[in-house]
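Following this message is one structure expressed as structure tokens.
One protein chain is absent from this view; the other protein chains keep their places.
Labels for the chains are A and B, by order of writing; each one numbers its residues from 1.
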Amino acid sequence: MLQQAFNGLVGGSFYALLALGLAVIFGMLGVVNLAHGAFYMLGAFGAFIALDAFGLNFWVSLALVPLLLGVAGAVLERLFVRRLAPLDPLYNFLFTFGLALILQDLVRREYGVNSQPYPRPRELAGTVDLGLFTYPAYQVFVLAVSAVMCAVVWVVLTRTRVGVIVRAATERPELTRALGIDVGRWVTPVFGFGVALAAFAGVLAAPMRAVNPLMGADLIITVFAVVVIGGLGSVFGSVAAGFAIGLVSALGNLYVPALSQILVFILMAAVLLWRPAGLFGREEAFR
Amino acid sequence: MRITGWSGGLAVAGLLLAGCGGGPGGGGKISDGGVVLAVLNDQSGIYADTSGRLTIEAVRMAVEDYRARYGDKAVAQKIDVVAADHQNKPEIANSKAQELYDREHADVILDVPTSSAALAVATVARNKKKVFIDVGAASTELEGKSCNKYTFHYGYNSYMLAHGTGSEVTKDGGTSWYIVYPDYAFGQDMERTFSAAIKAAGGAVVESDPTPFPNDNFSTFLLKAPGLDPKPQVLGTMHAGGDLVNLVKQYNEYKLRDKGVQLALGLLALSDIHSLGPDALAGTRYTTMWTWSMDDQTRAWADKFQARNGKRPTSNMAANYSAALQYLEAVQRAGTDNSDKVVEQLEGHTFEDMFVRNGTIRAQDHLLLHDAYLSQVKPSSEVKEPWDYEKVIRTIPAAEAFQPQPDPACKL
Partner (left out) sequence: MIMSRLARSGRGGIALLVIGLLAALVLPWLIYPPVALDIACWALFAAALDLLLGFTGLLSFGHAAFWGGSAYCTGLIALHGGMPFPVAILGGAAFAALLALPIGFLSVRLTGIYFAMVTLAFAQMIYFVANQWRDVTGGENGLQGIPRELFGLDLYDPFFFYYAGLPFVLAGLLAAWRIVRSPFGRVLVSIRDNPARARALGYPVDRYRLLAFVLSAALSGTAGGVFAIGHGFASLDGLYWTTSGQVVMMVILGGIGTLWGGAIGAGVVVQLQDFLATAGFEGIGIVTGSIFIVIVLLFRRGIWGTARHLARRRGLSPAGGSGGGPAGSPGLARAPASPRPAGGPPGATAGERC
């Protein structure tokens, strides 16, 4: 039971990282990035290509791939997303949808639909004794590093000047501008950072999940539900909901297997009924 | 707009052509001046690698072999191979099948993976009275309640996969099982057949759990496995593709093999072994309809295939080669490409070829019965050349490999 809960948290780390990236981008730009799942997939493929073509190990990939994809994301923001930003946010939603289709198909044409091999890093091949039970070291690592990552983002957002600006721009864009702060300067790096987070989750996923072009497509819809539950504008809500949904679906698998797949959507419906803005969202941001 | 106009023009041209070509003067025996083999499959989606474009090449190879064998005596002198991509959408499969039969004058449609698409094409074949030989889909409904006079199921089905692994592994001493299966039609069918086969062979199913589909976290089930009472000796799974890769990666993470829980699979594609690496699966048993490294005959064909396409063939490609060849052989025997005559020749036909051993096309339900193989993944130390991952440990005779009796729901 404890072990199952722990395993739920490991699954939840991916939701949390993806939801966090989505929330940060949304907060800053008002853009829902439908290509987020595709960037997660590209992260995993990046790790695979780095190893396969350049012989770079997992640790190098974990640093390098998110960086590269983050830069790519920033370029994307400069070239396209920015042009659509003054328009209705739905246009960027549709733009990123098209982008996701293209990215998936390009990867499929190059590598096929079958999963690509990616080994666990040697340092984390064993198991760890957690007192009450033993657990694969790699999964413990995933949980730890995701938690640290989320915590770091949280600290940056709450304790640094950059974070304060970003958060202010997220929550009160007009007011922030009125105070003479150049919000625009931060838009590109934040978009890049959100993409990098998705890529980071992708690299983390490569050793324990199937690396194929469609790995992000279905996941992203669940992440949407996670983000709606947590409250789309809320960074904290997204992370908390991510881990919580991981926990709930692991236990759902165990106790109500028939419902496990739709559990997250039922929760979403319940949250919408009770608090349309999400558990941690602010009501006025939604109207 | 331009595309609409252009396609519209094309369609009009097609109509005119149909009007001209359909007229008398074809010689009577072969309609529309030639035999047309149509491959309808997935060239852009999840089956693009196991089926897809190279399957068309396999069918072309069958045409060449037929020509080489009969030369001037061939009944079908002009043979065309046409192809269409159903994009895994049953409605496109449906429209394209009609179009292939009507416009391209296809005499037979081959492959068609994805059960819903295959069943839709079967209906078209019945209505158009044209031959359809399905290879790519696993659903037993094709020879069950959706069977019809013009539809054949060739190669494998979910029964073959589940029954083979379930009964053979149990006979080898793996008598207590924990089954996890994806919760959709294919998995549910497999689970039923699997359980029945295990029980019939004297084993027991400790527990059987459905998993969400698609799913990327199987920890719940893997954690549960060693703690079941009694502890299962075999973990039987029915997953395919990405889900299977996820499951096996996690199976290894939890070191279930060291804990005495073996892995046995229903379906395992060569590409899955490649992506996981043979060591991740070494010793895993599963059922297959064919493998390229099986014997000298299959190796010779696989070499020819590789020289042409740069890749080793999947079992699905080999099966399509065989289906195309047997269709042409039936045309040869019938002396015509008339569907009813060809069906007559195929029904009850007994034969062998590169792909099929001890084959019979059962007349009652049009299911191809042939030998299947219980195979095992080699450890990397035994892998001698690229893609040489599989070792056949036992032949499952044709009579046992498939459903022993035709489904009573099938009325041809």
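General remarks:
Operating definition for what follows: a residue touches a chain if its C-beta (ideal position, glycine included) is under 8 Å from a C-beta of that chain, and two chains touch if they have at least 3 such contacts.
Predicted, not measured: the structure shown is a model, and the values here were computed from it.
The absent chain, not drawn in this view, touches the displayed chains A, B throughout the complex. Checked against the hidden chain, the listed residues B:Ser95, B:Asn309 or B:Asn338 yield one contact partner: B:Ser95. Note on the undisplayed chain: of the listed residues A:Ala53, A:Leu87 or A:Ala178, the one touching it is A:Leu87. For the chain missing from the display, the contacting residue among B:Ser115, B:Ser195, B:Gln233 or B:Thr291 is B:Ser115, taking the whole complex into account.
Checked against the hidden chain, the listed residues B:Glu141, B:Glu168 or B:Asp216 yield one contact partner: B:Glu141. Considering B:Arg67, B:Arg103, B:Lys199 or B:Arg333, the position touching the chain not shown turns out to be B:Arg103 (whole complex). From the options A:Phe14, A:Tyr40, A:Phe95 or A:Tyr135, the residue with contact to the unseen chain in the full assembly is A:Phe95. Counting the whole complex, the residues of subunit B in touch with the unshown chain are 1, 3-4, 7-8, 11-12, 14, 43-44, 48, 53, 82-92, 94-96, 98-99, 103, 114-116, 119-120, 123, 127, 139, 141, 146, 183-186, 188, 212-213. Interface residues of subunit A facing the missing partner chain: 30, 32, 80, 83-84, 86-91, 93-95, 97-106, 108-109, 221, 224-225, 227-228, 232, 258, 261-262, 265-266, 268-269, 272-273, 276, 286-287.
Assume only the chains that are shown with their structure count from here on.
In the complex of the two chains, the subunit A residues touching subunit B come out as 3-4, 7, 10-11, 105, 108, 112-117, 119-120, 127, 136, 138-139, 205, 207-212, 214-215, 218-219, 249-250, 253-254, 257-258, 260-261.
For subunit B in complex with subunit A, the residues that touch the partner chain are 44-49, 183, 209-214, 216-217, 219-221, 223-224, 241-246, 249-250, 253-255, 269, 271-272, 274-277.
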